[in-house]
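What you see is part of a larger complex, with each chain still in position.
Note that the chains take the letters A and B in the order they are written out, and that residue 1 is the start of every chain.
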C-alpha cells in the first residue's frame, strides 16, 4: 500500500480485518510505502503492515508483492498505477482516478492491456459497497422501481462554512484538480450511474466559490477551486438527474443523499444513516403506501451475513472492507473487479463536461459515446 | 353547547365547519350556554352561535333544541347529561365522562335508558377520529398485525416541567379528580381498547407528583394530583400494554405515542405528527421489511375524501369535526354513536383501578367484568 494518510488508514483497517469476517484468498499485509521514513514506520506498526519502504518503485520489483493499493495523492496515481500494472501487479486506486483526463485515459488504456494478461485493476468508489446502496441497486435491477425517471443526488458537507478556515492544498486547483466537484460530486455521480446501470449523455453545470480568499501561511491566498457545484445530467434511458454538492452546507457533515423516482417505486438514502434504505413500493394499494425504513442488517442483505446480528449497525469504514473483499474475490477467481478504471474515467469525463458547461454559462454539453465507456 | 373554554372553542369550530365538508343532516348552531353573560355573548359571536343563555336548564325545556354538547367542567357532566337525556336531547359529553365512578355509572344507566327511547349519547374521545388511528384500527381489524401481543402507549407533555408554574384547579384533586392520569392517560387507554377491540382485565399502576408544592394566589399550595403515571394493563386477548404519561416530559408538547406489536405486523403513531401512520408488514420478505410512513391523506383513508388533495395535511381540531360528523350521522340514522357512555365508564374503571393499585404499592388489581362494559 502506498500512502498512509486518511485513505491509507481506512484501507489498512480493511486489509487488517477483511479475513476475520469474509472468506477471502489468503494474503499478507506486506509493505507500507511512504516518503517519510519515521512516519511510515509508525504508521506500519499501527496499521498492521510487516515492512516499510520509502520508494514505491522498489516494491514493484519484488516477486512477493501481488497487489498494489494506491492511496497516494491524485497527481501520483497515473505514474504508479501504470508502472504497477506493467509490473504485473493487480492495482486498486483510490478515487479520483487521476487529476487530468489525459492521465485517466492513459491509466485506462494500461488497465485494459493488463486485463488481457490477467492483471486486474479497480477504482475505489467505496460507496458502491454500502450495503443499503448495494440493496438499492438490486431492487432497481429487479425492476422494483419500474422505469426510473428522476434522480436527486446531493453530497453536502460543511467544513468550509467557516470563512476563516485556512487555505490548503485541497483549495488550490493546481494540487487538487477541483474542489467539491472532484471530491464529492464524483461519488454522487458514480452512484447515479451505478444504481441505474445507465450512462450520462449530456450535462449542464455550475461551479461557485463562496469564499474566494482564505488565510494561508503567507497571508490571504486565492481559493482556486469550487466550494459548491450543481448539475443536471441527462441519461441514456431518458432519466434526468440533478446533482448538488457543497462544502458550505452548514450542519451537514457527510450527507450523500440519493432519491430515485421510478414509475413503480422510489428510493431514498442518506450516508449519515448509511444502515438505512427508504423504499416505496408504488404497486401496493394507495391506502398503505409509504416510504419504509429498511434497517439493512439482515443476513439476506448484501455483505451483512459476515457481520453482526440484525440491528447491530456497521460504520462508514466497513465499505472499504467490502471493497477489499470484492477485490480479493475477483482476483482469486480471475474476474475483472468492478468498478473498473473505465468506470472511473467515465465519471471524470462527466466532471470535465460539468466544468466545461460551467465555463459556458451552464450551456448543455454532450458527452461523446466512447469505446472506453462501454465497460460502464 | 354548554361551556366555551378550550373545548368549547374546539367543538364550536367543528359545528361551524362540519357541513362545509361532510354530508350531514341539516342543523343550526342555536344556543351557547355559559354563566358569565358578557363572556358567553362574546364567545357566541366569535364562534357562530345564534343565541346565548346563562342557565343550561332553560335550554332543556326548548322544543327546538335536539342535541346538547357538554363542554362544561367534569364535575358538572353528570347532572347536565342526565337531565338532558331525560329531556329527550341527544347528548355529546367531553371526556372524562365524570369526576367520580358513581356519577359515571349513573350517567351510563341514563344513557342506556335513553337509548331505548331512541335518544343517543356519545363520549368525546376525539382521538378515535384521527384518520391515522382510524386507519390503524382498520388494519388491526383486518388482521394485518396478526395476534397483537404488546402495546406501548405514552402521552407526554411538559407544561409542568417548570417547577415555578403556578398552582391551578387542575392540580387540585377536589376540582380535577386526578392529574395526568385522568387528563391524558384516559386518551392513551381508550386508544388501547379502541385499536385492539379488546378489554382490560387487570392493571398495575403507579402515580407520582414530582413538584408537590406550587405558588398559588395565597402563597405555596399543595399539589394533590399526579404529574405522571405508569401502568401495565392485561387484556382479555392475552396482550399486555404499558402506559406512561407525564406532564413533566421536557420537550414533549402533545405527544400521544402508540406502538402496537403483533405477530404479523406492527404500527407506530405520534400525535405530534398526526397525519402519519407507521406500519410494518412482517409478512413481506425480510429483505424489504421496514416501518413505512403512510402520509394519511389519500381519498381512501378515513375521513380524508372530504378535505384536500393528498399531502395537504390536516390539523388537530379536525378530529372534532369528524366526531361531530359521526354523531350527526348516527343521530340521523338512529344508530347509537360510538364511543358510548359505556366506553367512557370502562376507561374510568381502569383509571380507578390504576389509582387503587398505586395506593397498594403497584400490586395488581383485577377489573370485574361488568354488564356495562359489554358495550365496549
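One rule holds for everything that comes next: contacts are C-beta pairs under 8 Å (C-beta built on N, C-alpha and C of every residue); 3 or more make two chains touch, one makes a residue touch a chain.
Every value quoted in this text rests on a predicted model; they were computed, and no experiment measured them.
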Assembly copy number, counted for this structure file with 2 shown: 4
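Here is the rule we go by: only the chains that are shown with their structure count from here on.
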Subunit A-subunit B separation of Cα centroids, rounded to whole Å: 54
Contact footprint of subunit A on subunit B as seen in their complex: 135, 139, 278-281, 285-295, 298, 300-301
